[in-house]
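With one protein chain held back, the other chains of the complex are shown just where they sit.
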Amino acid sequence: MLRSFNWLDFESLLRGAVWTIVLCVTAGVAGTVLGLLLGIASSSPSRIARWVASTYVLIVRGIPLLVIVFFAYFGIPLMFPNVDLSAFLTAVIALTVFATAYLAEIFRGSINAVPRGQTEAAQALGLNYGRRLRFVVLPQAMRIAVPPGIGFLIALIKDSSLVTVIGFVELTHSGTIVSNLTAQPIITYSVVAVLYFVICYGVSRLGNWYENRSGPRREQPEAENPPAALQLEGV
Amino acid sequence: MITVKDLHKKFGSNEVLKGIDCHVDEQEVVCLIGPSGSGKSTFLRCLNGLEMATSGTIEVNGHTITDKKTNVNVVRQQVGMVFQHFNLFPHLKVVDNVMLAPVKVGKVSRDEARAKAAALLDKVGLRDKTNAYPGSLSGGQQQRVAIARALAMNPAVMLFDEPTSALDPEIVGEVLAVMKDLAREGMTMVVVTHEMGFAREVGDRAVFMDGGVIVEQGPPSQVFGNPQHTRTQNFLSKVL
Partner (left out) sequence: MTFYFGDLLPYSGQLAAALWTSVYITLIAMAVGSAFGVLLYVGKTGSNRVLRSVSWWYVEAFRNTPLLVQLYLIYFGLPELGVNLNPTWAGIVALTLNNAAYTAEIYRAGFEAVPHGLVEAGQALGMRRSQVFRHIELMPATRNVFPALTNQFILLFLASSIASIIGLPELMNAVLNINTETYRTFEILAVGGGLYFVVSLILSLASKAAESFFFRWGVSGRA
């Protein structure tokens, strides 16, 4: 049965890589939506909303992703015996639960990073909470959230390898299958690693590109700070 | 004390200093004034080698700092610098901020450095903050500690880079008072400042810079009272 690593194996690893991307995009989008809601909740004036959101975030961030994956894998069939969930959907649910918590924390931090003066200015203009959020705070918070969000997406791609334990054939699981067929784990898993590297490094380059595009962060060394008196003049 | 000849400084293709000639005598207080981006701070930073000149020569207290063979650290020990944002070392108590350079660079004994630090903190009126951390001080207090720190090396020249620009208006006075005392004691000082009152009252000479060159200089009474150049007149009409 044993054969050596060949083009077909590479193809099946590539297919696994595509599934990894599909999985992460799905869970990433779902996690962004839910995470944004939780992030808004945890920075909202309502104490109950804040408590619910921060408790969720605290718990999920305090347990390993594997525990969540096994909860989804064993737990959903126990709770809903009539539902026949595919491995893909189980994986999506587990990763979404996980991503929601981390992204909620990123959104909360970004919302809090918008200067208080912005909220106050909007208040002074008579905007209510919802409008302040929608037109003033969130547009700025979203920009702040992009770099850490990209960082989390990379973590999610790597962590998605754990759903191999429930038998979903993503990149790592394809690697295991090929490795078992060829008995050449070094080459197989090296190719798997390179594929992950290409995806993750690509995403991080994309993040860098975005950051550079949104303008240089540092002031030029020769730029002198204008004195207060002149600053007033310029207004 | 300081002699600068045809100093040029470029950042990339951006020429910030376009040929500066300047001389500062011993015990002289020179105030550099001018609009933002005129190159005042860059000029000051060249004087102790924080920026390396692109061309030209700078001689400070007998050392040619623009000469590659000169040990810039030796020159810096004779030149005190005070920054706009204080730059106190946050992990060191006030007294240790003042003692650090004498002990580590000047190789002075700890006891001697401590006595000197106590005297300097007295001088700037902060003896009671000896064991405080910088983070617990107000901006004005931090800047006075920074002055004491710079004085601890017994410098021949003191450079001030907008020492009051980051301070609240009501605190500016306490820092200027310390600087006035220094001037009265005969310290050679080069001060980049937007405090025109200070320049007029304490300065021996006012130097107006704009666009990387010295436009006009002379006794403050003359530069402020009867500016010759239209650029100087424009600037002064805005800030006075």
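Going by the order they are written in, the chains are A and B; count residues from 1 in each one.
Simple rule for what comes next: a contact is a pair of C-beta atoms (placed from the backbone, for glycine too) under 8 Å apart; a residue touches a chain by one contact, two chains touch by 3 or more.
Computed from a predicted structure; not experimentally measured.
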| item | value |
| --- | --- |
| Touching the absent chain when the full complex is considered, from B:33, B:79 or B:124 | B:79 |
| Contacting the left-out chain in the complete assembly, out of B:27, B:109 or B:136 | B:136 |
| Residue in contact with the excluded chain [from A:89, A:127 or A:165] | A:165 |
| Touch residues of chain B, complete complex, unshown partner | 48-50, 73-77, 79-81, 83, 85-93, 100-101, 104-105, 133-137, 146, 149-150, 153 |
| Residues belonging to chain A that touch the chain removed from view | 58-59, 62-67, 70-71, 74-75, 78-79, 154, 158-162, 164-165, 172, 175-176, 179, 184-186, 189-190, 192-193, 196-197, 200-201, 204 |
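Keep this in mind: only the chains that are shown with their structure count from here on.
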| item | value |
| --- | --- |
| Distance from chain B to chain A - Cα centre to Cα centre, in angstrom | 49 |
